[in-house]
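With one protein chain removed, the remaining protein chains of the complex are shown where they sit.
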Amino acid sequence: MASSPANDAPWRLIDEVEFGRDVAVHSFTNLYGCRIGDETRIGPFVEIQRGVAVGPRCKIQSHTFICTGVVIEEDVFVGHGVMFINDRYPRATTSAGDLKSDADWKLEPTTVERGAAIGSGAVVLGGLRIGAGALVGAGAVVTRDVAAGSIVTGNPAREHRPSNPS
Amino acid sequence: MASSPANDAPWRLIDEVEFGRDVAVHSFTNLYGCRIGDETRIGPFVEIQRGVAVGPRCKIQSHTFICTGVVIEEDVFVGHGVMFINDRYPRATTSAGDLKSDADWKLEPTTVERGAAIGSGAVVLGGLRIGAGALVGAGAVVTRDVAAGSIVTGNPAREHRPSNPS
Partner (left out) sequence: MASSPANDAPWRLIDEVEFGRDVAVHSFTNLYGCRIGDETRIGPFVEIQRGVAVGPRCKIQSHTFICTGVVIEEDVFVGHGVMFINDRYPRATTSAGDLKSDADWKLEPTTVERGAAIGSGAVVLGGLRIGAGALVGAGAVVTRDVAAGSIVTGNPAREHRPSNPS
């Protein structure tokens, strides 16, 4: 599509990406093998890996990393500096001392359901589901599923109960 | 000013930025509509948004994001990978299903007072004041004001009481 983001803009690496209409991709980005839905906006310093699907009308903010195995539905906000994970026990090398390859680990897929929001600096472990409309607080480390409509904060992330009603 | 950083250096996006004297801006940066004071240094992979004011003699380290609504006074250290926030309840879209625009949210401004230091990996929520000379520990998630001269750590950040005097 003529109007899609492409490598002719300054300092973007875009390789085999399927764009919907009116997608905006900032400079200093590395996207490959993924799908980005209509009207979604991708900030600077973002990497999105092969196989990721991002729905329409999402905001993926700066400094965020979205790994293979992540599905982001429509109307999702992903804040700045959010790190997704797909490997529970990462290692550089196999027990035999070779660099790990795609055959040497188990992918743990994660889904972020429609309308959810993930605060800046959050870390989302693999194999999880973040329910529709949920809010993950800034800096939270998400180690369990998050129920639809709930708010979680902290490390590890727990259901949020304000300690100070002010 | 002839000696100011500009887009002719490799891989910087600098748009409508007002620089003091002897400012250093590294490559891989995205600065727009902000003011940067004398002798301040900006590391790589940094974004500073419209309306931000950074005082003189500050260090803004790599991978840090400073959003609209943040004021950083003089002599402030902002570590690596620090994320500021200006929106308490971020969403990608309005309840009507449209992408949120500037009219659809309430800006919560934050001030970092003179001589404060914010450790690497910290997350600073919106609407806060970090007092003069305060130290925010690395990885802290700041959800309340920080008193001048105090040290806060943890998630959420609390006044620091060393558990081990060694």
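Note that the chains take the letters A and B in the order they are written out, and that residue 1 is the start of every chain.
By definition in this document, a contact is a pair of C-beta atoms (placed from the backbone, for glycine too) under 8 Å apart; a residue touches a chain by one contact, two chains touch by 3 or more.
Quantities reported herein were computed from a predicted structural model and do not represent experimental measurements.
Shown as candidates are A:Gly43, A:Gly81 or A:Gly119; the residue that touches the absent chain is A:Gly81.
In the complete assembly, the contact with the undisplayed chain comes from B:Val76, out of B:Ile14, B:Val76, B:Leu99 or B:Val124.
One chain of the complex is left out; on subunit B, the residues touching it are 10-11, 26-28, 39, 41, 43-45, 57-59, 62-63, 75-77, 79-81, 115, 117, 119-121, 135, 137-140, 153-155. Although one chain is not shown, part of subunit A still touches it, namely residues 11, 13, 28, 30, 45, 47, 63, 65, 67, 81, 83, 85, 89-93, 97-100, 121, 123, 125, 141, 155-156.
Everything that follows uses one rule, which is that only the chains that are shown with their structure count from here on.
With centres set at the average Cα position, the gap from subunit A to subunit B is 22 Å.
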